[in-house]
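The structure under discussion appears below in the form of structure tokens.
Note that this complex is displayed minus one protein chain, with the remaining chains in position.
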Amino acid sequence: MRFFSDNAASVHPKVLEAVARANHVDTAYDGDALSKSLDAAFSELFGREVAALWVSTGTAANALALAALCPPHGGVICHAEAHIQIDECGAPEFYTHGAKLLLGTGEGAKLSPATIRQVAGAIRKDVHQVQPHAISITNATEYGMTYGAEDVAAIGAVARELGLRLHVDGARFANAVASTGAAPADLTWRAGVDALSFGFVKNGGMSAEALIFFDPALVEATRYRRKRGGHLLSKGRYLAAQILAMLEGDLWLENARAANAGAAMLARAAQDRLVHPVEANEVFVRMSAEEAARIRAQGFDFYDWAPGEVRLVTSWDQPQHEVSALAAAIAAL
Amino acid sequence: MRFFSDNAASVHPKVLEAVARANHVDTAYDGDALSKSLDAAFSELFGREVAALWVSTGTAANALALAALCPPHGGVICHAEAHIQIDECGAPEFYTHGAKLLLGTGEGAKLSPATIRQVAGAIRKDVHQVQPHAISITNATEYGMTYGAEDVAAIGAVARELGLRLHVDGARFANAVASTGAAPADLTWRAGVDALSFGFVKNGGMSAEALIFFDPALVEATRYRRKRGGHLLSKGRYLAAQILAMLEGDLWLENARAANAGAAMLARAAQDRLVHPVEANEVFVRMSAEEAARIRAQGFDFYDWAPGEVRLVTSWDQPQHEVSALAAAIAAL
Amino acid sequence: MRFFSDNAASVHPKVLEAVARANHVDTAYDGDALSKSLDAAFSELFGREVAALWVSTGTAANALALAALCPPHGGVICHAEAHIQIDECGAPEFYTHGAKLLLGTGEGAKLSPATIRQVAGAIRKDVHQVQPHAISITNATEYGMTYGAEDVAAIGAVARELGLRLHVDGARFANAVASTGAAPADLTWRAGVDALSFGFVKNGGMSAEALIFFDPALVEATRYRRKRGGHLLSKGRYLAAQILAMLEGDLWLENARAANAGAAMLARAAQDRLVHPVEANEVFVRMSAEEAARIRAQGFDFYDWAPGEVRLVTSWDQPQHEVSALAAAIAAL
Partner (left out) sequence: MRFFSDNAASVHPKVLEAVARANHVDTAYDGDALSKSLDAAFSELFGREVAALWVSTGTAANALALAALCPPHGGVICHAEAHIQIDECGAPEFYTHGAKLLLGTGEGAKLSPATIRQVAGAIRKDVHQVQPHAISITNATEYGMTYGAEDVAAIGAVARELGLRLHVDGARFANAVASTGAAPADLTWRAGVDALSFGFVKNGGMSAEALIFFDPALVEATRYRRKRGGHLLSKGRYLAAQILAMLEGDLWLENARAANAGAAMLARAAQDRLVHPVEANEVFVRMSAEEAARIRAQGFDFYDWAPGEVRLVTSWDQPQHEVSALAAAIAAL
């Protein structure tokens, strides 16, 4: 029973059906009818005009977004445990041509206005030091916590004050929306966000993420950078189809709710062992090696995260009985 | 009736079925069983041990290959009309960090040992000039011509003599194999090729190309570069499935033969108007604007290539009757 | 007797004296009084407010200028024989992060509005092709020809029309001014030039070139790029001193006139053998290998440029009698 990553979850049947339905002839790259309908679909979702590009991975979405927001000689303020810092093998540095990630701290990989000010404030305003040009936050965070609309707005205010652009790594944006109940607009542009990596793959998609620009001026150069990065698929309609299927009837939200509900059940069972508040679909649990071995012996698969700590990730497609079984196993420790 | 690009062709049903079949839980990235079987599948096809990586686009495959073969301060000899020079928006420069494409000439976008020597010979061996480190050829070429086994071997010999690595952009490698009748091994490693971008998307695939390294020493750094380029999909099994379906029963070869046959029929009809020999699935035809308009009026869609010249591309899925109809229309001009 | 390159000429005594005079304590980098006076000195020379940065080499000046004018995904139109294309080992690609040089033709390494239009016109306006963002011309050219004020203005007009920035590689700008008699302003900003690499090293300087921005908005990012490129010397006052000494009393112009006069004398002696018009301080002369050997036997040192062609370069410090002797030797062939 898989609790090691939502990256390995299955693809939602409606997404697969949409891929199959796209199998008629249309034009290549992103000139097809499906790709061309993305702007409108996301504009409706966000309640304002946005530009939306499909890409194959969240890493590509993040790196392209940062390249649009920060010059090669600039820096991006992010959390020291952000995915862009830890788990993308330097993709931000590659796409920005060597910009620096300027690292802040905070519980559960969350930045706050204070930690952002601290990072920015430590930098002299001269040419010897890399100057910050952007902030990137992850919502939901790498530790399963979320930024609510007020949290993002507070960071957006700091960004404006310091003259910085704001990016959200939303690999689990759906989980954040489902968890906070906030409107997508309130977690993004109304709070001052310039670009969002909107993840679908962990949430029932197959190979398509959306990169959303709330500032239309930013998208044009990114179209070239996407091509230049090898991310302009010649049969783009199969990516657009996935995303549209996820948006249709708010499937993205329904799936995220399912995953979050699984995590919440585990959190209740492990309430005395939680390392962080559980606000999305990841549960970090204190557990001895011996205990972890006992759980694994019952057929559960998950990662050791740190000494005495394991990570449990629930997915949209997690059978209820598997979650219940794991919750029971933890409770029985 | 689409004759404008094989990029817009449909996906072969067996590929779609394979994608659907992959929809069970396995591990993420390229650790799944399907991804892990690629090395063996291609090793069998090529008759020697090779390393095979999936990527989403031919541009990514080409750019990653060149980055493995050429340092940032080096150059890659290619044809002035090569896809990597003309149609990838600088992806080779991006992935190699600024290597220079050193341009040669030759009919139908084909390089010869002589033109390669000419390009290399014009470069002084000092630090002021970018030194060549690799050669890249496209087979079949951007103008629908092919390199036979002897052609490639002759270029491979020049490469070894000059100390250069050799890459093949095989976006239409299948068409080249189908056309020349040569063994895949004879068009690649036996002829001195170090890396091959093996295209599937134009030939019935959806979103998966293979990057093949014949020199195992080259693959390791490329695994990092692929991740860093945002090309390590978290659900890689759906890409591997596509490629495996294309290899199964030599579907790739069958599809390429179908596309080539279509082009051959058009070539016969246009034999007095051909700009280049037709050796794969592209047909360049001299045609006045007025003639082109007359053909288009009959429902055929294709690109103007140059004044008085059009490009017709056939695909694996082209209905026989459409090809016959176009051939008849041309013959009737 | 050296006629192989003005790069190897000596440093003017006034420049050496200025360097020695700078040897008092002041602050570091470019915060010293000498460095801070450069803007004013060049503003006076050009008759408008400009921003001026010292750098150590013409290659650095060119590459930094292009990085300011062209994004990584863009292209710079230049001559196929431009120094930035041929003799800088890819520095433009390095500093621009992989922009492409888009090559035009023309006698004596001169571009014309027509050739620029031709290069730009061949590029489709889509994301698959690298779009031009700038033009770079060399004045005087690599073959000792010059652009007059009208030539530059005509190119400036094309640049504005096509939305391109304009850079001048002025490694021998002094020779161009001396030759054309045009005002520095007329060869630059009045003609639409955005940035100028103003060379001093070939012309009596030691290790300082000036990078001039006529558009003040461009300089800010370049200050960071200069530091990042390792070109912000900690004792910058010794570079500023060199440049100020060259500007003092128009020493730069006097030196260039001397070099040009030497070339003119050689040109008269070789008038039936000239490959290009001689408009600056380089003379390309048709000469058989046997003839060249005969000249060399008389103690003259110069480069073979092409089969049957040699290059003679005169410098500011060339003794009159050496030039006369070479002229006589050529006339006597």
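Of note:
Just so it is clear, A, B and C label the chains in written order, and each chain counts residues from 1 on its own.
Everything below uses one rule, namely that a residue touches a chain if its C-beta (ideal position, glycine included) is under 8 Å from a C-beta of that chain, and two chains touch if they have at least 3 such contacts.
Remember, it's a predicted structure, so these values are computed and weren't measured experimentally.
Remark: the omitted chain is touched by one listed residue; of B:2, B:167, B:228 or B:276 this is B:228. Of C:34, C:50 or C:63, it is C:63 that touches the chain left out of the display. Within the complete assembly, C:7 is the residue of C:7, C:271 or C:298 that touches the hidden chain.
By the touch definition given at the top, chain C reaches the unshown chain through residues 2, 4-5, 7-11, 16, 19-20, 23-29, 55-61, 63-64, 88-91, 94-95, 201-202, 206-207, 224, 227-235, 238-239. Mapped onto chain A, the interface with the missing chain covers residues 72-73, 75, 86-90, 93-94, 96-100, 127-130.
Seen across the whole complex, the unshown chain contacts chain B at 71-73, 97, 127-128, 131, 221, 223-228, 232.
Basically, only the chains that are shown with their structure count from here on.
When C-beta pairs in contact are tallied for every pair of chains, the largest tally goes to A-B. For the self-contact between chain B and chain C, the two sides draw on mostly identical residue numbers; the shared fraction is above half. Averaging Cα coordinates per chain places chain B and chain C 42 Å apart. Contact of a single residue of chain C with at least two other chains is seen at positions 72-73, 97, 127-128.
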